[in-house]
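Note sheet for the following structure.
Only one protein chain is missing from this complex, and each of the others stays in its spot.
Now for chain A:
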Amino acid sequence: MSVRDRRLPLLTAGLLAALTTAACGSADAGSGGASGGEAADTVAVAASDDACDVASAELPAGTHEFQVTNSGSQVTEFYVYAEGDRVMGEVENIAPGLTRELLVELPAGTYETACKPGMVGDGIRSDLTITGEAASLSEDETLAQASADYQRYVQSQTGALLEQTTAFVDAVEAGDVEGAKALFPVARTYWERIEPVAEIFGDLDPLIDGREGDQAEGEDFTGFHRIEQALWVGNTTEGMAPYADQLLANVQEIVDLANETTLEPLQLANGAKALLDEIATGKITGEEDRYSHTDLWDFAANLEGSEAAVQALRPYLEEADPDLVAEIDERFAATEAELEQYRTDGGWTLHDQLTEDQLQGLSDSITALSESVSQVAAVVADR
C-alpha cells in the first residue's frame, strides 16, 4: 500500500463525491449478515475441525439466523456463498468454544455453506437450497445489491480487523516479540482484504500502512510497518508502545468510517483491479513486508478482497457479459491454485524463500487475472 500518490486517482475521479453513507445498523458487530429484518428462524451450525453440520439443507426465502458453535480446537469462520463464491454472509473469527450468530437474507436459489477451521482454504462445504419465488431485479437493483453485498463483506472484515489488531497491539505492548510476530500477518490479512475502502480515507491509510520512506519531510514513520521493522530488524518491541496505541486508534477510526461507507459499483470494479495491482507492485516484489517477508499473507488477502468485490457484481455481470465472468472465474481459480502451492502449516512461505521461477508463476497468474478484471469497470459503466 501505500504510497499516497497511488491512491489519488481514486479520490480525484469524483468518486469520493459518489460515496454514500448508509445507516447500517444491521447485524451485530462481528457478524457480516445482511439485515433483511427479523430472522424467520434460527439454524444451528455445528462446526469442528473436520465437520460443518448445518441443521437444514433447505430453507424458505427470507432472513435466517445461523448460530455457529465451534467445538473444534482451531479458530473457524462460517460463510454462506452464492454461485461463484459470492459472499452472502460470513462470520469471522469464531474461537474454540464460542457461538456466534450470522443474520443473512437469502433469496430463492442454490447456495453453499462453508466452515473454515484454521481460517484457510475452501472450507468444509455443504449445499443449501433456498425455496420460493426467485426475485427478478432490474439492472439498477442488481447493482445496488452489489454495493450492499460488498458493504456486508466489509463489515465482516472490519470486526475481525479490530479484534486482531487489538491482539497484535496487546502483544507489542506486553513486550511479547514472538507473539507479536505471529499476529502481524494475521491482523494485516483483514486490512489487506478491504483496502479499496481503507484507501478512500486518504489521511489514515499512510499512517496505518505507510512504508519507510513514504513520509513527507517532518512526518513520522508509523503504523504496521514501523512496528514490523522493530520486531524483525531489532527483534524488539522497545519504544513501540506509542506506535501501537496510535495504530489501534487509527484502525478503530477507519473501521468506523468503513462500516458506514457504501462503494458505488464502479468503485467496486476499480477496487477489485486496484487490489490486484497491489499484489503485482507490492507483494510479488516483496516491498510490502520487507522486514518480515510475510508478503504472501497480504497476497492472499488482496486476492480474496478482489474476488469479494468482483463477486458482489456477479449477478449484474452474468447478465451483461457472461463470457467475462467465465474467464474471471477461471483466472481467479488459476491464481489461487498457483498461490496454494506455497501454503505452509499455519501460513505461507516467506517471500525471501521463493525462487525467481516461483515468483514468475505468481506474477503470470496475476497479470492474466488483472487483464480480465480490468474489463469489469467498463461493463459496469455501460449499463
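Definition applied: a residue touches a chain if its C-beta (ideal position, glycine included) is under 8 Å from a C-beta of that chain, and two chains touch if they have at least 3 such contacts; residues count from 1.
Simple rule for what comes next: contacts and distances are computed from a predicted model.
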{"item": "Choices \"RNA polymerase, sigma-24 subunit, ECF subfamily\", \"Deferrochelatase\", \"Cation/acetate symporter ActP\" or \"ABC transporter integral membrane protein\" - which one is the UniProt name of the chain not shown", "value": "\"Deferrochelatase\""}
{"item": "Sole residue of A:L257, A:L350 or A:A368 that reaches the chain not shown, by the stated touch rule", "value": "A:A368"}
{"item": "Candidate in contact with the missing chain, chosen from A:I208, A:I227 or A:L266", "value": "A:L266"}
{"item": "Option touching the unshown chain, where A:A95, A:V233, A:A326 or A:A378 are the choices", "value": "A:A378"}
{"item": "Residues from chain A at the interface with the omitted partner, ascending", "value": "266, 269, 331, 356, 360, 363-364, 367-372, 374-375, 377-378, 380-382"}
